[in-house]
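Yeah, one chain of the complex is gone here, protein chain that is, but the others are all in their spots.
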Amino acid sequence: MQQHSIMLFFMLLVGIGTIFFVSIFMSSLKADNDSTGVKNLLKKRFWFTLILIVVLGIFAAATLPKSPYFTYANETPSTVIHVGTMQFSFFLSTKPIDPKSPSGETIEIPHDQLVEFRVTSFDVNHGFAVYDPSMRLITQVQAMPGYVNNLRYKFTEPGEYHIFCLEFCGTGHPVMQTTFKVI
Amino acid sequence: MFRYFVCFFALTCFSFLGYANDNHSDFREEQNLYGKIYNAPLGIVGNNKVSSVEELYNQKPLIIALVFTRCYGICNPFLLQLSENIKHLQSNSDFNILVISFDPRDNLQDMTNLSKQYGLENNLQWNFAITDSIDAFINSIGFIPKWDSVIKQFDHDALLVGVNEKGLITKNLLGIRIVEDVHKMISSINNVFTPSYRLPTKSNIFSCFNYDPKTQTNRPGLGLLFVALPAIITFLIVTIIVIKSKRTVS
Partner (left out) sequence: MNIDSLKLKKISALWIIVILVLFIASIVLGILMRLNQGKVIEQSPLTFYTNMTTHGLTMIGIWFAAGMVAVNYLLQRYVKTSYGVNLFAFILTVIGVVMLWVTTYAGKFSTGWTFLYPLPFRDLGSESWSTPLFLISLTILGVGWLVWSVSLMAQIFKKYTLAQAFAWQHFKSNPTVETPPFILITTVTLVGVIASLIAAVIVIVLYFAEYFSHGDFVNDALLMKNLIYFFGHTIANEMLYLGLAVIYEIFGEVSDRPKWKMTWYISLAWNCAMVFILTAFFHHLYMDFVQPQALQIVGQLASYLASIPSAAVTVFSIVAAVYGVKVRWSIVNLLFFLGVAGWVIGGLGAVIDATISNNIMLHNTLWVPAHFHTYNAMGNVLFSIGFFYWFSTQYVDKLVLSKLTKYTLTLLIVGGIGFLMAFYVAGANSIPRRYSTYPVELTSGPYLAKVGALFATIYLIAILIFFYNIAKRCFVILSASSR
């Protein structure tokens, strides 16, 4: 449900911003020829900037450790799922995938266990985005030719998960998808 | 226009250099990752205290090399390169090496001779061993040597297997590899998570970053220069404009 809190947070900021700009605009309509406008602007500007820097600093300090490069880094995964991508399909396999004749298999992942997806591409850039059974994007990584990206995740809810491509890869981009089960 | 020519010239040079940089890697290296290695009983040259693979990896993470002593092919250069690589590591105390024979004909004496060949018979980090359950052991790795009855040799890969202190396979290396790759294996068996790695291509020369095993981080590659190039060229353009301008007002 992280997206919904992001949206709420954003709407809150938008609301504050709108009130701010509207009130400034209204104040100019009410003003007459003798009005002098804002006083002590430099001081206000200083405090505003300082508060902004502190808020952004706190925000950065709170969010950076949650970056996907650091999550589950100290645990050993119980399974590896190899992911090969090409226009316009995904290959998921517990065995390594031969780029010359890629093939996948039906995947079932036990819940509450750390799984590592090793994602690469055999042609262009693709995305590997995991959607939970309620079709919410829960994690993702890019599939880049020439590189393997390791995405770790612990699924808590059993069910059918969808994978969509989230990097534009050509005309078949929207049909590029697959599923796996968490048991 | 001049810049175009410079770039093209540089590119032509680099693309030729690129050919020389072709190294070998294989998707089969990804086999059996995070699988548990079979706990085979071991007979180790000059070591009676340890009698199984588990006891060995419980001491320290393990690099396993699979060889046979009657090999006319890759085993010798493979072990030679490995011993040279290990010699050149700055810190090589956080792992042990197990050289194990997959040929049932090999006995402890054969392995003793092999260790002497490399001057490693008294090196405690190196364990030359045989086992009587080699089939279960190589199955747990996914290593399949084929017996060729005509030349009386095994047809096999040169395989290094990295095992962490829990006995889980964290990395495989196929073929004779450079010291950087061995370093990656050592970090991996010591449970350092690398979010990604690159596959070998012709154009390594252009990569933005190369893995530096000494610091276990990425160090800038030639490609990074290209990422910084726009800023550098812009700086030069501004400098040239400023120098060449004849200002009317100072």
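Just so it is clear, A and B label the chains in written order, and each chain counts residues from 1 on its own.
Criterion: a residue touches a chain if its C-beta (ideal position, glycine included) is under 8 Å from a C-beta of that chain, and two chains touch if they have at least 3 such contacts.
This structure is a prediction, so every number in the text was calculated from the model and none was measured.
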Query raised in the report: If you put the missing chain back, which residues of chain B would it touch?
Result: 3-4, 7-8, 11-12, 15, 18, 195-198, 201-203, 206-209, 217-218, 223, 226-227, 229-231, 233-234, 237-238, 241-242, 244-250
Query raised in the report: Residue-wise, where is chain A in contact with the chain that is not depicted?
Result: 2-4, 6-7, 9-10, 13-14, 17-18, 21, 24-25, 27-29, 31-33, 35-38, 41-42, 44-45, 48-49, 52-53, 56, 59-60, 63-64, 66-69, 87, 123-125, 127, 129, 131, 135-142, 144-147, 149-151, 162, 164, 166-175, 177
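Please note the rule applied: only the chains that are shown with their structure count from here on.
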**Report entry** chain A-chain B separation of Cα centroids, rounded to whole Å
**Finding:** 33
Requested in this report: Would you mind writing out the residues of chain B in touch with chain A in their complex?
Outcome: 27-31, 33-34, 164, 166, 168, 170, 191, 193-199, 201
Report summary line: The residues of chain A that touch chain B in their complex are 68-69, 72-74, 76-80, 82, 95-99, 116, 118, 120, 146-150, 152
